[in-house]
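Encoded as structure tokens, here's the structure I'll be asking about.
For this depiction, one protein chain was excluded, whereas all remaining protein chains were kept in their positions.
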């Protein structure tokens, strides 16, 4: 019998307003941070130099924003998306406070929207997930929505509630690190000469480096995040799919693009928000990921030495960014586009 | 000259009662624990959440039982099994006390049995290996037996001594974590709703998840354990074998199965013993491992809140567990069975 195997929730199991606690709280270690560098090639000194982090005013070195996000997110998979037909989107991802080695993250999700599809066979579930540290302080919060199968087709459709989601996290809602001392040596530690004032809306950065994904590294990363979605790990299962291969977890692609875009965005020290994102095409082992950035907006902040840039991160596979002009046409995405992510970074201002 | 290369012990080099100290003491770090999660996908909160471990009464978070075992075991390879024709079995594996980050493990082995084979070309050696921490307290103890070549065929046969080994570690011999506070929040942290009373002898759990092994990840794991058996690492050497491929270390398969069996055994927090095991067929990179569990026995313990389950862990390759009915027939093991392990876990009882 397999009655003790948790089959996960089906559409009719989600109730509006319900809060679902997720299993496997996770204490972050320096092993996680070293693995993250090895898996992505990240070179942001804020996450690999303790003296640099201290010089900015941090009490200790914070871990990479995306490492925290992937670990927090991974916890939601068994309860939210194990029976998902599709991961439809995410929005309003807020990096509320830094995460440090030694912190323990625990994630829960509140059901904030439900809409049964007209077929009656599945529906869309919106959840707001929040990850708190050991002091119960929220460190990350995000909304995602997934299409989930019904198991019992006779179950009544719930009242349709579609949450009102912001197109992007407004500048006033960004949580700034405090005190954050901008100083002259930042450019030495990052190797980057460009600051907030140097970027302009509409500007495109074609980051030249590429990163080829292999089966071991994408599965190591996804396991590190304790994301247990089977399609990333089970090659035998995936043989029966059209592509016949394990799918690379979208978070692996996001992290690859973040690391690749270090060249040209060296001083974009922190991610403050992810406003939305689309995994336009799947990635598989063997694909080489490239990245292009477009500056969407440029905001001052209530901090004299920091500004924000709203950026569009375009992930490409197997084509360098200087060979791609149109990301999207009326036909949809360019077939080599794997990621279209709208996010906001904090970046020091010049002349302070 | 290669006279300084340690060729390892041959059958005639083992003397009954001799204690062999093994090289390379190892201090456990949080890097080891992070890598273990990345390599296996382990989600047991006892080994990844410090607050959870403390809530149970542990002084700090213990490392995964199998991580400790593989590291302790790896040390014995250069002295015991480098000239082995075959690893014949192991028994009486006792997890005596938890291992923590910062502990240093040192392993030694006592020769407890010898039997020259009738061919006169090799013989069987039984050793009891013990791993102690920096305070010289035993943390792990196990018996294994290997068939080893003779180098000098003229060496006299030793007196045959075959040790008396228990079929399983009896409930009274299991070392319990003290104090171990069972509490209501365990199910939240593990995500599992089933406790000791919920399982019944003869019950089978067909864990649905699969894990495909790749060359990088199995060699990273085996290197992490500092197990230097060449057949796991040297593809050039292995080209001349029938399969032509590097063999996956059996411990990698055991850890994969333990992680895969989390779904359905979420509250089986600790391994107390391994009673015996067979690697029924070899595994290679590209194989997808699945796992099935059979409940062999169910014991109360001298602890009001803990029980023990004796379990059979069946590892399969390239076939999901719901497609396998007969693990073993009169012809021997099903060709897709890679592991048949008899082990004992500690699991909280309900209603405390």
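Order of writing sets the labels: A and B. Residues in every chain begin at 1.
Operating definition for what follows: a contact is a pair of C-beta atoms (placed from the backbone, for glycine too) under 8 Å apart; a residue touches a chain by one contact, two chains touch by 3 or more.
Please read these numbers as outputs of a predicted model, since none were measured by experiment.
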item: Touching residue (missing chain; options B:25, B:163 or B:282); value: B:25
item: Residue among A:37, A:171, A:245 or A:296 that touches the chain left out of view; value: A:37
item: Among B:149, B:204, B:223 or B:350, residue touching the chain not depicted; value: B:223
item: Which of A:45, A:123 or A:277 contacts the chain that the document leaves out; value: A:45
item: Residue touching the undisplayed chain, where the options are A:65, A:217 or A:340; value: A:217
item: Residues of chain A (touch criterion as defined above) contacting the omitted chain; value: 29-35, 37-41, 43-45, 48-52, 61, 188-194, 198-199, 203-212, 214-217, 220, 263-266, 286, 288, 290, 318-320, 322
item: Interface with the undisplayed chain - residues on chain B; value: 1-2, 4-6, 21-27, 29-32, 34-35, 78-79, 102, 104, 134, 214-217, 219-221, 223-224, 226, 228, 230, 233-237, 246
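Definition applied: only the chains that are shown with their structure count from here on.
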item: Rounded Å distance, chain A centre to chain B centre (Cα mean); value: 36
